[in-house]
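Structure in structure tokens, see below.
Here's a slice of the assembly, chains where they normally sit.
Chain IDs A and B follow the sequence of writing; residue 1 opens each chain.
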Amino acid sequence: MKLVVAIIKPFKLDEVRQALTAIGVHGMTVTEVKGYGRQKGHTEIYRGAEYVVNFLPKLRIEIAVASDIADKAVAVITSNARTGQIGDGKIFVTPIDHALRIRTGETDTDAL
Amino acid sequence: MGALSYRAAKLAALVIVAASGALATPALAETSTINSADTAWMMVATAFVLMMTIPGLALFYSGMVRKKNVLATMAQSLAAVAIISILWVMFGYSLAFVGDGPWLGTLDRGLLIGMTMDSVNPAAKTIPEALFMLYQMTFAIITVALVAGSVADRMRFSAYLLFAIGWFMFVYVPLAHWVWGGGFLATMGVLDFAGGLVVHLSAGIGGLVAAKVMGRRHGYGSENLSPFDLSLAVVGTGLLWVGWFGFNGGSALAANSRAVMAIISTHLAACAGALTWGAIEWATRRKPSVLGMISGAVAGLGTITPASGFVAPWHGVIIGVVAGIVCFWACTWLKHRFNYDDSLDVFGVHGIGGMTGTLLAGVFAVSAIGGTAGLIEGHPQQVLIQLYGIAVTLVWSGGVTYVLLKLVSVFVPLRVSLQQELEGLDISQHGEALQ
């Protein structure tokens, strides 16, 4: 199994979720994060104080999938999260040794 | 101070009497001239000015700090209300507004002794003295609460309380007497309708000195100290603005045309200040910020304060524009030039504003409205008198503030530890936090 971690632009979440559901991925965990990268931030000025905000709001999506559909998931996320502008984000695929569904105790792919 | 210690003795003596609610003794009661309409208006004005501090100022200030200091910042306003009110009825009112010696009043109304249902203060013969006392109390409260903005995010709560008590006793009470209680500045004819000197300049310069003495916040200039929830500050501004109708309008001490004139120039100054500050930001930074507009509004309100009640509505617009310009300059250029960390710009907004407004009151005063003529009406001396009042306030408030802080620091450190500052004052000083 693989854990697909994608960092995307917040307003792309729904498209990505629907696309994943379409290919049979019915679960994911989303975290609000701040991203730093090529995409330059903005400046905020409060009276005399000027701050450069380098960290921009992004969403971190975590999806556990069977190894064989990992690539499909990555492809789907890529196509649906893309705007073509800097800051679209990244996808990281990492290995999972075991997975388990707390409710039933089912393990590995059955747990997803 | 000798006089003071004598008074302290007398004060002690009074406690016994007061405890038994001897308040009803008709001593110095006067044949009642109380007017119910003026009483109605002044009760409301009093409520409005209290609303300016809680929740007004508490919101305005806490909206400009980081999440970890929101409650602690509100606590400073709250504590000012609780403590100053008690001290005001004990001796503050009496020393400031009873008896017109040049330096200080008397303790004849210490613990409110002799204040009856129908006694009135010569300064406001158409409302109960008790109401006049209460109304003036709300001014003492907000002045002390204003100072706190300069030391936000780093002052130890215990040190703040000691400082607040001392500052009230040795800065506010004397100044209030000098300017409003028949003291030497009053005799001299200084114009300060609702507190350009007594409230704003004294708090502003006090704040500046305090900021210098306390030192800068950790991370100032390097880390991002941006406000957690500016919407709180906007709401606070709204309540301050509305309350200011009671602050300046109430200073007419009656429900009359002068109160109305004071309210109009006050409102227009706030509008002009907001527009001016916003416009400058737009021109220099390509975006008018909400914080900028509310800062301009408050600057306008603070600046018109001493002049409202003396000037014409249109002068309010002019004063508001000037306020927006000078206060913006003070908060953005002056502050960096001298590199002090006046956290919430008490000096930049209230100090500079109070000074400017006091001066302009002397320029624009219209005798048809306030009974006094200013420079424009051919009475240039008034400007000098105003300048003198400003000088006295700067020296006294600045000096005493410095001495007080040094004194307090002997008993308790003024600042929280770095560890506590990083953790936030909410947790470290009050054991609470916003979730």
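Criterion: contacts are C-beta pairs under 8 Å (C-beta built on N, C-alpha and C of every residue); 3 or more make two chains touch, one makes a residue touch a chain.
These numbers come from a predicted model, not from an experiment.
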Per-kind copy numbers - full assembly in this file: A x3, B x3
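Keep this in mind: only the chains that are shown with their structure count from here on.
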Whole-Å gap between the CA centroids of chain A and chain B: 52
Of chain B, residues touching chain A in the complex: 64, 224-227, 281, 285, 289, 291-292, 295, 331-333, 335-336, 345, 348
Chain A - residues contacting chain B, complex: 44-49, 51, 53
